[in-house]
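I have a structure here, written as structure tokens, and I will follow up with some questions on it.
One protein chain omitted, others in place.
== subunit A ==
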Amino acid sequence: MSVMCRKLCSSILFEHFGQIVQCVAEDLFKHGARPLELIRYATQLPLTKVKEALCVLIKHGFVRYSQAEKGLEFSLIYENVLLVLRYPKYMFFVKTMCGDESEMILEEVLMNGYITASEVITKAYKKIEQSPSGLQPSVPVLKEKFELLVKNQFLIHTVEERRNEKPDFILPNLNLTAIIKKIEGDNNSDPGDSKIYWKVNFDRLIQDLRDQIIVSAIRRRLDENAGELMRQLIFLMYLRTASWAHTSNPIPLTEIKEAVKKTNYPLLTHHVDQYLHLIEEDSSQFLKRVGDSGGGQFSVNMKEAFEQLAWATLENIVMERFGSKAARIFRLVRDKKYIEQEQIQQLAMIPAKEAKHLTYTLLQENYIQMQEMKKSGVSAAPIKTFFLFHIDLNVVVYMEVEHCYHALYNIMQRREYEVNSNKRMIDKQLRMQTLTTNLKEHGATEEQLAEVLTKPLQSNYLQIADMMTPSEKQQLDKVQNTIKKLGITELQIDDTLFLLTMYLRYH
């Protein structure tokens, strides 16, 4: 875990949970697992605050506790902190899979860490009531959506770590009328699921994002039909293989055909064999034919797939950073494994000077590595030494992961800075918004509203400082755009980070 990663986690925690939590987490970062007393001593915070912070961190799965010789020890799981960056993506994914209500339920669960079913339904109900979107809140619908989420394994029981139980997805019997009563303000009704807590099944969501990457890669490489076939293959893979296995167990052709028939792709159904052949023959090697029984057995090779994808990512990065000629050299070195400078310029057909410059730039930036080969039994004369270039994929991937952390941290810092430096204006706008809604609620017409807002001097309600001048408005728009843009970039960088971490997970 590097300095950059630490900084990134720290600023994520600061943004979402505030300074105290950040402070406690920072301490755990620096020192590793340690007991409560030491954390208190190091952070100089009141004990209650430290406890509170730890409680929040544990609830969200960022901190793990274990029984040591002298009481409990706490340690931070930084990977989980980084997952926070991906929450919007998970929510979007669930939204497309299961609909708007499900997204809200998921959001509630994410915000709370873990929560009971009845509680989350209550909260989502209230939220829908308040939100301006045209959704009608209804408890049965929400319950149905909750069940759907559980059925898709997006939510999971929280199980105490010590009990080595299999994760279970059994739904409790919810007392709907009690929930409705609770929403109406009756706190005594019992919905029948106390102490059955649910949390988000990140593992499952990560797998879904992983599958999306694979499917879209095949779609790009071949076509829509091949993409769909890949999706079906991954579904079939789930049925017979442990979730993070490197390769799937063999899938017989008959089953693939069966699965494809159910989809609505006539062309694909017609040409299943040919498409399988194409994916199998493609240089990306996502699919392997492993046997001939039953018309052919196929196996999805996740490990290989992510190696290929990581290569593609790195090649793209090199291309954007150093130009297409550098990318050519990078691919050439990859292809030849070990290669001399002389050969590089010959095969890449780049003028000697430029080729040398690019090769050594890549070397300097650690995208390629150099291996010295001495002829045995001779003195160290330079002519007797070969310098071979090669690429150590793991090294480069780790470097790029670091790069992602750095970029994410920078973008976050910048966003915070933009927000802070325009805080006054953003607050002002918020105030105005509440004011307008208040006025509206009190029955003011549109005209009156316009009058109030445009003629500040005549208004009794407002002081001049609370009004927006046109230039201020412009400025505000700009700031909001900036923040939005930075937010989008953050998600994009995280895409790359996700892909590279997937590669590291498999290798």
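In this section, a contact is a pair of C-beta atoms (placed from the backbone, for glycine too) under 8 Å apart; a residue touches a chain by one contact, two chains touch by 3 or more; residues count from 1.
Throughout what follows, contacts and distances are computed from a predicted model.
Student: One chain of this complex is not shown here; going by its UniProt record, which of these names is it: "V-type proton ATPase subunit a", "LSM complex subunit LSm2", "GPI transamidase-like protein component Gpi16" or "DNA-directed RNA polymerase III subunit RPC6"?
Tutor: "DNA-directed RNA polymerase III subunit RPC6"
Student: One chain is left out of this view; which of A:K49, A:K257 or A:H271 touches it in the full complex?
Tutor: In the full complex, the listed residue that touches the missing chain is A:H271.
Student: Per the definition of touch given earlier, which of A:A312, A:M373 or A:L504 contacts the omitted chain?
Tutor: The single option touching the absent chain is A:A312.
Student: Using the touch definition up top, pick the residue from A:Q341, A:Q369 or A:T489 that touches the left-out chain.
Tutor: Within the whole complex, the residue contacting the unshown chain is A:T489.
Student: Identify the residues of subunit A touching the omitted chain, counting contacts across the whole complex.
Tutor: Within subunit A, the residues that touch the unshown chain are 7, 217, 220-223, 225-226, 270-271, 274-275, 277-278, 283-284, 308-309, 312-313, 315-317, 319-321, 324, 327-329, 331-332, 335, 347-352, 354, 400, 403-404, 406-407, 409-411, 413-414, 417, 482, 485-486, 489, 491-497, 499.
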